[in-house]
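Got a structure for you, written out below as C-alpha cells; questions coming shortly.
Apart from one protein chain that is not included, each protein chain of the complex appears where it belongs.
In this document, chain identifiers A and B correspond to the written order of the chains, with residue numbering beginning at 1 in each.
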Amino acid sequence: MFKRLFRHDRRFAFGFSVLTFFILIALLSLFAPYNMKAWNTVPRDLPVSWQHLLGTNALGQDIFWQATAAIKNSLLLALIAALISRVIAIVLGLLAGYKGGLFDRIVMTINDSFIIIPLFPVLILIASILRTSLSIVVLGIIIGLFGWAWDARLFRSQILSLKEREFTKTALLSGMKTYKIITSEHLPYIIPLIMAATINNVIWVLGMEVTLSMLGLSNLNTPTIGTMIYWGVYVIIPDMMIR
Amino acid sequence: MVLRKYFIPRFIQYLTVLFIGITLVFIIPRLLPSDPVEHQLNRMTAQGQYLDPAAVEEMRETLQELYGLKGSLLQQYLIYWKRLFTGNLGPSFTQFPTPVIELIKISLPWTVGLLLGSLLLSWLIGTILGGIKVSFPNSTVAKGIEFLAMGIRPIPYYIMALVLLICFAFVFPVFPMAGGYSMGVKIGFNLKFILDLLKHAFLPLMSMVVLEIGGWFIQMRNVASNVVEEDYVVYAEALGLPKSKIIFRYIMRNALIPQITGLALNLGFIFGGALITEIVFAYPGMGTLLYSAILAGDYNLIMGINIFSIVGVSTAMLVIDLIYPLLDPRVRYQ
Partner (left out) sequence: MKRRNWLFFLVLAVLCLILASSVWAVDPPRHEMLIADILTGKVGNPGNFNFWATWVGNDKGLQQLVIDPLWMADYVTGEIINVLAKSNPIYNKDFTKLTVELRQGIYWSDGVEFTADDVVYTVELSMKTPGFGYHTQFNQNIAKVYKTDQYTVVFELKRPNSRFHYQFLDRWGACRILPKHIFEKVADPLSFQFNPPVGTGPYKLVDYDVGGYWFLYERREDWERTATGMLYGKSAPKYVKFIHYGDAAKKAMAQISHQLDMADLTPESLQVVLDRNKYARGYYAEFPYAELLHPCVTGAAFNTLVKPFDNREVRWALNLALDAKKLAMTAYNGAVDFSPAYIPALLPYYETYYERLQPWLKEYTIEVDGEKFKPYNPDLPFEMAAEAKKRGYKVPETEQGIRAMFGYGWWKYAPDIAEKLLKKNGFTRNKDGKWLLPDGTPWKIEIVSLTTSTNPSFKWAFAIANQWQEFGIDCEARPTEQVESLTETGDFQVVGGQPAAEPFGAGIDLYRAFHVFKSEYFKPLGEKLVGHQSRWVHPELDQLIEKMEKTDYNDPAIIDLGVEVAKILIDGQPGVSLASFPGFMGLDTYYWTNYPGGENPYAVPWYHWPNLKFVLPFLQPTGRK
C-alpha cells in the first residue's frame, strides 16, 4: 500500500521525500565533528568551502553542522509537542463530542481554561523555575501540555455533527460499544482534519520556538531553528542586504 | 426545555471558565520572577537617576504603597475583584499612575484593525481556495494554489516578515519602514488618513495573510475532501445542479464547522496582539504592550490585557457552541 501511495500520489511522494530529507539531516548531526555548543571551534566568518559546506559564522561555528543540529532539535521539539498534544486532543475531543452532557461540560471547562491561560507568562515562569534544566525535551513536553486544547475543540466540533449521522445511529443500534464507534467509525472520518491540525500545530510549535528565541527566552546555547535565526539576524540578514 | 437542559448549564460553564481565567491571570503574574517595584528601581538607575543606596530602601516602601502591593495576597485578590466589578482595571505600574484602560485604549485600535483584517482576509481566501481545490482536484490552477499554500506555510514567520520588509520597504521603498501613520497627517475620519493608514498597514497585514492562508487552506481541503464523497454531493452532481451551487451550498457549507470554530477561537485571541509583527514592522499594538508588561512585572497591565482575551475567547466559544445547530442542522443542543 505504501508503495502504491508513493507511486501514485505525487503529493504524498513529495511530502514524504521532504520529511525523509530533514530526518536524514537531523540524523547527520549525530556525527558532527564539533561540539555544537562551543564557540571558536573553527575560524570565524569563513566563506563556503568543501571543508565548511555552508561556511562558518561570527561565533566560530561551522554553519552546516550547526544547521543539522538545529533541524534535529527543532524537529524533536515539534514532534514531542505535537505528539503529546495530539494524544490529549484526540482522546478528549472525541470523547467530549461523543458523550456530551455533563462529561462534555466538565471536559470543555478544563479545555477552555487551558485555551485562555496566557501561554507566554507561563512559559517564562516555567523557564525561570527550571533554569538550565529546560532542555528541548522538557520544552516540548510543556508546549505539548499547553497546546492541545485548541485542537480538542476542533475535533469535538466535527464529532458533534458526525454522531447524529445515520451510520452512528446504525452502529449504536447494532450494539457497538462507545470506544468502538469512536475508533472505527469516527476516527477514520476525522483523520484528514487531524492531519491538517497536526501540520498547523507543528508549524505553531516551530513558530513558538522561533519567537521564544528571538526574544532571547530560550536556551541560546542549544542550536535550533530559532536560535540560528537569533544569532544570524545580525550577521546573515545584513549580509544579504549587501549582495 | 432546551433552555434549562442546554443553555443554563452552558452559561454556568461560561462563567466558570471566566472565573478560572481571571483568577489565573491574578496568580500567574505574581509568580513571575519580575517584581514591579524592583523593576522600577532598576529603571530609575538605568535612566541615570542618582539613587544612593540609602534611599533605595525607602523608595521600595513608597512604591509598594503606591502600587497597592501591601497586604496579603487574599486581600489584594478581593480588592482586584471589587475593582473589576466597577469596571476598573487599576493603574499600570510601568506607566504609573496612568490607568491600564488608557494604555489599552491607545494600542487596541491598531491591533484590532491589523489582526481582524488579516484574520478575515486569510480565512476567506484560505477557505474559498480550499473549497475550490476539493471541487476541482485535477485542475492545474488548483494544484498550483495548493503547491504555493503548502510551500509558503512552513516559512518561519519572522523570516517572511523580514523578507517582505527588505523587499518592499528597503530595496524597492514602496511602503514605509516603521510606524502606523505618517508625520503631519491629521488623525481622523478623512480620506488622507485612511489611505495613509492602509499604506502603513499593508506590509504587516500581508506578512500574516500570506502565511495564514496556508493553514486555513489545508484544514478546509482536508475536511471538505470527506464531504465530497458524501451521498448528497454525489446525488447533487447526478442531478446536474450547477457546479457553483454544489461547491458553495453542498461542499463548503458542510465543511465549515471546523473552519468556523477556528475562526472564532482566533477572533477571541485578537486582543493579545501580534508581537513579532509589531517588532519587525515597528507597528503599534497590544503585542509589545503585553510583552513589556510581562517583563516588567506590571501585574495590572498583564491582567487588564488578558482579561480582554479571556472574555473574548470564552465568549467566542459560547457563541459557536450556540450556533453549531444553525450551521449544521444535524447538530443538536444537548
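One rule holds in what follows: contacts are C-beta pairs under 8 Å (C-beta built on N, C-alpha and C of every residue); 3 or more make two chains touch, one makes a residue touch a chain.
All values reported here derive from a predicted model rather than from experimental measurement.
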Absent-chain contact - pick from B:His39, B:Arg153 or B:Arg221: B:His39
Residue of B:Ile79, B:Val141 or B:Leu195 in touch with the missing chain, whole complex considered: B:Leu195
Contact footprint on subunit A, counting only the chain that is left out: 37-40, 58-60, 124, 127-128, 131-132, 215-217, 219-221, 230, 233-235, 237-239, 241-242
Contact footprint on subunit B, counting only the chain that is left out: 33-35, 38-40, 42-44, 47-60, 62-63, 65-66, 94-98, 103, 106-107, 110, 162, 165-166, 169-170, 173-174, 176-185, 187, 192, 195-196, 198-199, 202, 279-285, 288-289, 292, 295
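Criterion: only the chains that are shown with their structure count from here on.
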Separation of subunit A from subunit B, taking each centre as the mean of its C-alpha atoms, in whole Å: 21
Residues on subunit A engaged by subunit B in the complex (per definition of touch): 11, 100-101, 105, 108-109, 112-113, 115-118, 120-122, 124-125, 128, 150, 153-154, 157-158, 160-161, 164-165, 189, 192-193, 195-197, 199-200, 203, 206-207, 210-211, 214-215, 225-226, 229, 233, 237, 240-241
For the subunit B and subunit A complex, residues of the former touching the latter: 9-10, 13, 16-17, 20-21, 24-25, 28-29, 31-33, 146, 153-154, 156-159, 162, 166, 170, 215, 218-219, 221-223, 225-226, 257-258, 261-262, 265, 272, 275-276, 279, 290-291, 294, 302, 306, 309-310, 313-314, 317, 320, 324, 328, 330-332, 334
